[in-house]
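What follows is a single structure, written as structure tokens, with notes after it.
One protein chain is absent from this view; the other protein chains keep their places.
First chain written, first letter: the chains are A and B, and each begins at residue 1.
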Amino acid sequence: MRVLIWAYMAAAYAFIFLPVLVLVVFSFQDGRLPVPPFQGFTLRWYGSVLGNAKLMSALGNSLLVAVVSSSLALILGFLAAHALARVRLPGSVLLRGLLIAPMTVSYLIIALGLLTVFNQTGVRLSLWTAGIGHVVINLPLCFAITYAAMGDQQRSAERAARDLGASDWQVLVHVSAPMLAPALAAAFFLSVTFSWDEFIIAFLLTRFDVTLPVEIWSMLRSGLSPATNAVGALVFLVSTALVVVLELTLFRKAKP
Amino acid sequence: MTRSLTAPLTAIALVMLASPLHAQELNALVWCDHTDPALIAPFEAKFGVKVNLKEYEGTAAGLAILDQSRPGDWDVLVIDAVDVPRAVEGGHLAELPADKLATADFFPELVMAQNNVVDGKTYAVTEKFGYNTIAYDKTKVDPADMADMAALTGGKYDGRIAIYDYYLPVLGLVALGQGVATADLTADTLPTLREPLFALRKASKQVSDVVSAQTALATGEVDIMVGGGEWVTAVLAADNPNLDWTIPAQGGLRWAQSIGVVAGSTQPDLALEFVNYITSPEGQALLATSSCYWGMPANAKAGDVLTPEQKTALRWDEQPEFLARAQLYPIPDAALDTAMQDLWTEMLQQ
Partner (left out) sequence: MTLATRERRLGWGLMAPALAWTLAFFVLPFAAMVALSFAHMDGRSIVRGFDPGNYIRFFTDWTLFKALVNSLEITAVVTVVSLVLAYPLAAIIAFRVPARWQRLALLLAVLPFWTSYVVRSYSWLLVLGQNGVVNKALLWAGVIAEPLALSASRTATVIGFVHFFVMLLTLTIYANLIQLSPNYARAAQDLGAGRIATFWHVILPLTLPGVVTGAFLTFVLCIGDYITPQILGGNTELTLPQLIMLQLGRSGNFPLASALSVVLMAVVTLAYAASARWLRLDRL
């Protein structure tokens, strides 16, 4: 039984890691095709990726869209969560459902709906329109996470602050937000992750300046190459490094 | 307002202000072969402008993008040569000054005045062409079999065929197999293609776009590609010299793409410069060997710029024979186009 359990776990992890390992190994392929047999070790694909201006600007665009859209989604989500948790509003169940609703809808539908509206109103597609779409998908997430984190402890602290003469804004910024910092951080980084990796909204709602997944998609469309492996491996390494740093700093402290 | 809110808002405002401060820009709606930086960079350097490129797939989608754009959104359009009249009809292309074009140096068959000129006015020039026929791995397939389209559905190659996922050339090829010339493809003859198309689908392993087709051939997933040609084999010639292509006895299709200036462009002179750059011998050589797919240049003078190896891969010297045996794409009207696409979707779902 015990052997079986560990064998299962090993098999599961092998399955989970298989594509990434293959991806990384063949990014060093000394040949034009990233398939077996392995023809030798080279770093030239990494060189060509780092020297690819379009790819690098797509990377910058992705970061910009991810950070700006997540910040906005976090602010909107936090304020709404605060409103619903603190104040008795008529139809609050309905409001909560409305805010959560985009979470249950396929990204393709959100993208197509926005595309329809932008086409009809003559809004020119750009990184901003893709960013709008990313706020739509991340707002429910930020709302849900902050809403779930708001407990009685905050409520009494806020009341105390207000009784001491703090204004609503002061309470929000100096009491509520700091107390919710771990939840806010979690919501923000989850949003950044989703936006960073999102394809279909960015694909349908951008024009010339595109995000990294869209640029990788057009790289794929123009031929099989170890360079695509190299991009994937680089994204993997950078994200992993980021996760490890966050894990060691932010979330370690946040743990109870 | 508090500091924590002001900071991100200021950042947004700054970025929004910063973005339109670019140099002059040229917006081009193109096929994927134009997105090769090696092709675009010399033009950008020469004129000190930035060329923005957006790829599209299929004429209907390209025209839909133009329909939804505002005047001035686009400067240059690359389009299937046979669809130039459709774009002109939709009012999407501007007239080009015929005397300033490089057509005198073109292969005569590639001037294609019947497509690029409407009512005596030139709206586009041909820039690149090639063939949609049968590509195959000559070590795994008997080249003699490939001279006859019937061999594909004969059972010998079942499960080793990929079909190129573009309905126009493949339906054209199937039509040729049935003895129907592409120009005679109508709503009446279309139903006769159904059975042979579905038989072909049955014999094949997959229906693939450019990349997965290249991948499948290069890695040996399939040995034959229906609709393939130099555009799939030439780019892989260095890695897999066994790939070859042929025009079977029934004939093959010739594809050609044209480039023109979009009506309503705010910078028609710069757009014309771009068209002339692409059709110049240097631009043509780069376009012929660009990263997405290779193809023959329309301008014969590009032959002086291309290397002998590149010309071999493109099969430069055999062009007269190919040109004589290949037909143009079918040119469907809107109704036939829809019927063809529906047939294609049905085939995909088989």
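Quick note on the criterion: contacts are C-beta pairs under 8 Å (C-beta built on N, C-alpha and C of every residue); 3 or more make two chains touch, one makes a residue touch a chain.
From a predicted model like this one, the values you see are computed outputs, not experimental measurements.
**Q** Which of the visible chains would the unseen chain be in contact with across the whole complex?
**A** So, taking every chain into account, the missing one touches A, B.
**Q** Any idea which of A:3, A:53, A:87 or A:164 touches the chain not displayed?
**A** Touching the chain that is not displayed is residue A:87.
**Q** Return the single residue from A:125, A:180 or A:231 that touches the missing chain.
**A** The missing chain is touched by A:231.
**Q** Tell me which residue among B:45, B:104 or B:334 touches the hidden chain in the full complex.
**A** Looking across B:45, B:104 or B:334, the contact with the absent chain belongs to B:334.
**Q** Can you tell me which of B:52, B:208 or B:310 touches the chain that was removed from the display?
**A** Residue touching the chain left out of view: B:208.
**Q** Of the residues in chain B, which ones touch the absent chain?
**A** Residues of chain B in touch with the missing chain: 56-58, 60-61, 63-65, 67, 90, 159, 165, 205-209, 212, 215-216, 219-221, 334-335, 338, 341-342, 345-346, 348-349.
**Q** Spell out, residue by residue, where the missing chain touches chain A.
**A** Considering the whole complex, chain A reaches the absent chain at 5, 8-9, 12-13, 15-20, 22-23, 26, 34-36, 75-77, 79-80, 82-84, 86-89, 95-96, 98-110, 112-114, 116-117, 119-120, 132-133, 135-136, 139, 141, 143-145, 147-148, 168, 197, 199-200, 204, 212-213, 216-217, 220, 228-229, 231-233, 235-236, 239-240, 243, 247.
One rule holds in what follows: only the chains that are shown with their structure count from here on.
**Q** In whole angstrom, how far does the Cα centroid of chain A sit from the Cα centroid of chain B?
**A** Here the centre of chain B sits 36 Å away from the centre of chain A.
**Q** Within their complex, state which residues of chain A touch chain B.
**A** On the chain A side, the touching residues are 31-33, 35, 52-54, 64, 68, 71-72, 75, 119, 122, 124, 128, 169, 173, 177, 207-208, 218, 220-224.
**Q** Would you mind writing out the residues of chain B in touch with chain A in their complex?
**A** Touch list, chain B to chain A: 2, 4-5, 8, 11-12, 15-16, 27, 32, 35-37, 52-55, 68, 70, 73, 209-211, 214-215, 218-219, 235-236, 238-239, 291-292.
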